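Excluded from the complex is one protein chain; the other protein chains are retained at their positions.
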Amino acid sequence: MVITMKKQATKDQIDHVVKEAQACGLSAHLARDGERTVIGLIGEKAQLAARDWRSLPGVEDAQPAQHPFKLASRQYHPESTVIRVGDIEIGGGEPVIIAGPCAVESREQILEAAHQVKAAGAHMLRGGAFKPRSSPYSFQGLAEEGLKLLAEARRQTGLKIVSEVMDPINLPMVCEYVDVLQVGARNMQNFHLLKEIGKTNKPVLLKRGMSATIEEWLMSAEYILSAGNPNVILCERGIRTFEPYTRNTLDLNAVPVVKDLSHLPVIVDPSHGIGIAKYVPAMSLAALAAGADGLIIEVHPRPEEAVSDGKQSLNPAMFRELMSQIRPRSRMLYAARG
Amino acid sequence: MVITMKKQATKDQIDHVVKEAQACGLSAHLARDGERTVIGLIGEKAQLAARDWRSLPGVEDAQPAQHPFKLASRQYHPESTVIRVGDIEIGGGEPVIIAGPCAVESREQILEAAHQVKAAGAHMLRGGAFKPRSSPYSFQGLAEEGLKLLAEARRQTGLKIVSEVMDPINLPMVCEYVDVLQVGARNMQNFHLLKEIGKTNKPVLLKRGMSATIEEWLMSAEYILSAGNPNVILCERGIRTFEPYTRNTLDLNAVPVVKDLSHLPVIVDPSHGIGIAKYVPAMSLAALAAGADGLIIEVHPRPEEAVSDGKQSLNPAMFRELMSQIRPRSRMLYAARG
Amino acid sequence: MVITMKKQATKDQIDHVVKEAQACGLSAHLARDGERTVIGLIGEKAQLAARDWRSLPGVEDAQPAQHPFKLASRQYHPESTVIRVGDIEIGGGEPVIIAGPCAVESREQILEAAHQVKAAGAHMLRGGAFKPRSSPYSFQGLAEEGLKLLAEARRQTGLKIVSEVMDPINLPMVCEYVDVLQVGARNMQNFHLLKEIGKTNKPVLLKRGMSATIEEWLMSAEYILSAGNPNVILCERGIRTFEPYTRNTLDLNAVPVVKDLSHLPVIVDPSHGIGIAKYVPAMSLAALAAGADGLIIEVHPRPEEAVSDGKQSLNPAMFRELMSQIRPRSRMLYAARG
Partner (left out) sequence: MVITMKKQATKDQIDHVVKEAQACGLSAHLARDGERTVIGLIGEKAQLAARDWRSLPGVEDAQPAQHPFKLASRQYHPESTVIRVGDIEIGGGEPVIIAGPCAVESREQILEAAHQVKAAGAHMLRGGAFKPRSSPYSFQGLAEEGLKLLAEARRQTGLKIVSEVMDPINLPMVCEYVDVLQVGARNMQNFHLLKEIGKTNKPVLLKRGMSATIEEWLMSAEYILSAGNPNVILCERGIRTFEPYTRNTLDLNAVPVVKDLSHLPVIVDPSHGIGIAKYVPAMSLAALAAGADGLIIEVHPRPEEAVSDGKQSLNPAMFRELMSQIRPRSRMLYAARG
C-alpha cells in the first residue's frame, strides 16, 4: 500500500499514519515525491485492508502496490536515489566509471592498474580478491591479501574500491577494506548473503543473475533494502541466451525499464556483457545513451597476461581512448536528460 | 579463399587471377581494400587447393576464408558498403531514420503518418501491406491496395518506401511499389524467398530471426548476395529470451559485432526490440551509440487506435522529441567515429 | 464460442444452430465429445455476442473460447484426432515410427535405407528432396529427382513417404509424390505456405519452430486447419536454448501439454532434439513415455558418409536395437494409457 500525503500535511499527521500502520502490524517507510511525503506500507493483505487509509487526516491518496517489490519501486520511493561514496555520487547525473582488473593478481599489477585508470579519469577501482570460478582448480583470488593491496591502491590514488563478497563469513572482513561491496551474478539469489549485507550500511553493487528476470533482480534488491540497507546499486552485466558469438547478451532494455520501475541507480558492465575487448567501447557508449548511471569496465595493464578474463579486458590505451569519448558525450547526454 | 593483389597490380594481372579461378570452377568476386583489389574465391575445398594462388603475378597474399559467410564478410569485402536509395545513403555516416506505422490501415492513416514523420525529419516511410500474423483470424494487411497507398504517400512527401514482402509470388508486385524490400524475422530462413530477392537489384532490409545466431543471419544475407543482389541492409530487431517484461531482448551486442565481421550496413528496430513505446527513445539513442547506421521506428498518428503493435508505437509528439535528440547527437557520434 | 448440444439434440436442432451462426457472419465447425455434438463458432466478438446461444433449442451450454487457437483446441474438438495414412493410424494408440536419412542422396542410398528401416519395423520413410540449409553453398537436395526416388522406395517397400515442402510453388509437385508433407521448423511461420497446404487434403507434419512457443505452434496449425485441411500432425523437434552440448533442447514438456490443449497427434523428433546419435534411443523411449504418438528418427546406411546430419543419424544396427526396445514397451505404455 502506498499512501500519498497532502502537500500541506503536518509532521503530526504523518506520524499518526505511521503509528496507525504499526498498530496494524505493518512496517512503514517514508520517502519524498517532490513536495509530498509518501508512506509505503508493507505487510499481509488482511493487515493492509484493516483500515480505510484515505480517511486519515492529511492523506491525499492510498494505492495498492503495483509490484511484488516495494521499497525498490518508484511507487514507494518516487525520487531517484543518489548513493554517495565519499564525494562520488552514483545516480547524480554524471556517469560514474569503475575500472580495473578482473582479479587482484599481485601488488605490482593492481597498483599499476590503479594508477592507469586514475590517470584516464576513472572514479573507482575494481578488482576481485575472492573470485567465483566454475572450476575448483582455477585461481580463487588472493583473499585478504588482495583486499590489503586494494586498500594500498586507494591510499596511493584516492580511488574508491569496489570488490566482491562471496559469503557472509567473509563479509565483516571485506567491509573493512572496500567502499562498495559487489554481489556477483551467481550470488544474486544467495538470500542469506543478501540479508547479511542488508544489516550493514555499505553501498552494494548488485549484479543481475545470468538468467534472472528484471522482477527477480529487483526482489533481490528488496532483500537488502528490507533488511535496512538503502544503498543498493543495480548492475546489468548480460544475460544468458542462445547466441554463441558473444559471452553474454548485454540486455540494455533493462536500463530504461529499471530506471522507470525503480528509483535505484543502474550501472552497466559491458565487459561481461559482450566479453570481447574490442567491442566494449561501443557497448559502453550505448549503455550511457540508454540511461545508465555509470559503467564498470575491466582494464588490465597487460590483458594478454591476465589470470582471468583477459579476452574481455581493455588495455590502458583502449581505456584512455574510451574515456576521451565518454567525457564530452556524457556532458551532452546528461544535459539532454535534465 | 581471399586473394589480396599488390597495390601496383595491373588490370591484366587481376583478370588473369579471375580467369584461373573460373578455370578451376570457382566463382570470383572483386572488392576494394583501400588502394588494393581483393578477389574472393568461392567453391569446393579441392578446387580452392588446386592452385598455388600466391605464385600468380601481382598477388600479394592468399588466405583461407575465416567464416562460412563469404560475400557478406569484411575479409572478402574490406570497405564498408554504402547502399543508395535515391539520394539517401545507408551506411554513409549519417544515421538514416525510417518511420511509420506497423500496418497500412487506411488512406487517411498512412498519409497522416507520412506527413508527420516527414515533418519530424524521417528519411523513409515504413508500413506493412502484407502482415505476418500469428493468428489466421487477425488483420492480414491491405495487400496491393496498401502498396498503392504507400506509393501515394511517397508522391505527397518524397519519402522513400520500405515494406515487407512475404513470399516469392508477390515479389514482382511489391518491387513495383517499394524502394526497399523488408524480409521479416519469421522469413529470415525462407530460403526460396531470399534466392528470388537475390535475383532483383532492390535494396532489402533483412531482419534477424527471433532466435537466429549472428552467423545464421549473415548466412541469410549470403543467400541474397550470392544470387546477385549486393544491396543488403541488416536489421537487428530483438531476440527471444526468458525475460517476460519486454517483448524481445534488443541485442545491441550484435551491432559492433556485425559491423566488424561484415561490410553491410546495420539498422536497428527498437520498437520490436523492446516493445513498449515509452522505452523506445532510450533504445534508439543506445542503438546509434553502439554504431548502428540507422533506425526503423514504429510511429502511428493515434497508437491507441492502431490495429497492430499500438503498444510499441510512438505518437507523433514522441517521435518529434526523439528526432530532436538524435540530430545533434548523431552529428557528434558520427564525427567521433570519423 | 463453443456450443455443447444436449445428448438428445436432433439433427434439425444442430442445423438450426449452424444456420443462426452463419446468419451472424460466423463460421461453424462440428465435432464430437463422446455422445454429444460440439459446435465451434469463429468470428468477431461482436458477432459472437449477437445472440444468446444458450436459448436455442437443443443447446446445453455455450462457453467462450479459452485460447486464441480454436479448431486446434480440445475445447472445440474434444475427441483425439486420428490421422490415417493408408492403413497407418497416427494418434490411434500404437506409436508410429518414421525413419530414414536426412536427405535423399542417391538411388542406392535411399533404397538401402528404405529396406533397412522397413526390416526393422518402421511404418514410414523420411528423406528430404528439398533441404533448407543455412548456407547457400551447401547441398540443397535432389529436388524432383529425389521425390521420384522416394516414390520408388515406396513401391519396393510399401513404406509411406514423408518429405519436406519448402515453398508454395513446389507444393503441387511434392503432393504428387509424398504421403505426408513436412513443414520444417524454419517454415513454421511461413504463413503463405501454411495457407496453401491448408487448401490440400494431405496429412502434414508441422514441426515446431526453433523458438516458437507452444501457443504459436498451435496457431500455425490453426492456419492449416482454418484453410480446410484437418490432417495436421504436430512435431516437437527441440527448441533453442543456451545449452551448447546438445544441438537443441528436446522439449518433452510440450508433449503432455499439447496432448491436453489440442486433439491433434504429436510426433517427436529425437534426432534433431538432441543431435547426437548415441543419445537418440534414450530420448526416443522418453518421448513415448511422455505420451508421444510416434517418432521420426534419422537413420542412414552409413552415417559417417552422410551429406548432412550424419552426427545425429543412427546406423541400421542401432535402429534395429531401438525398435526391439520400443515394441514391448509401446504395448505396455499404450495399455497403461488405455
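Going in written order, the chains are labelled A, B and C, and every chain counts its residues from 1.
The definition used in the following text is that a residue touches a chain if its C-beta (ideal position, glycine included) is under 8 Å from a C-beta of that chain, and two chains touch if they have at least 3 such contacts.
None of the values given here were measured: they were computed from a predicted structure.
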item	value
Option touching the unshown chain, where A:167, A:260, A:305 or A:321 are the choices	A:167
Among C:38, C:88, C:153 or C:250, residue touching the chain not depicted	C:250
Residue among C:33, C:144 or C:215 touching the omitted chain	C:215
Option from A:73, A:109, A:187 or A:253 whose C-beta touches the chain left out	A:187
Residue numbers in chain B that touch the chain omitted from display	211, 240-242, 244
Residue ranges of chain C at the interface with the undisplayed chain	211, 213-215, 239, 241-246, 249-257, 260, 273-274, 276, 278-279, 282-283, 285-291, 325, 328-329, 332-333, 336
On chain A, residues whose C-beta touches the chain left out of the figure	42, 68, 70, 132-137, 166-169, 186-187, 189-193, 195, 210-211, 215-216, 219-220, 222-223, 226-227, 240
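Definition applied: only the chains that are shown with their structure count from here on.
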item	value
Centroid-based (C-alpha) most distant chain relative to chain A	C
For chain A paired with chain B, centre-to-centre distance based on mean C-alpha positions, whole Å	36
Between chain C and chain A, distance of the C-alpha-averaged centres to the nearest whole Å	49
Shared-contact residues (touching 2 or more other chains) in chain B	211, 215
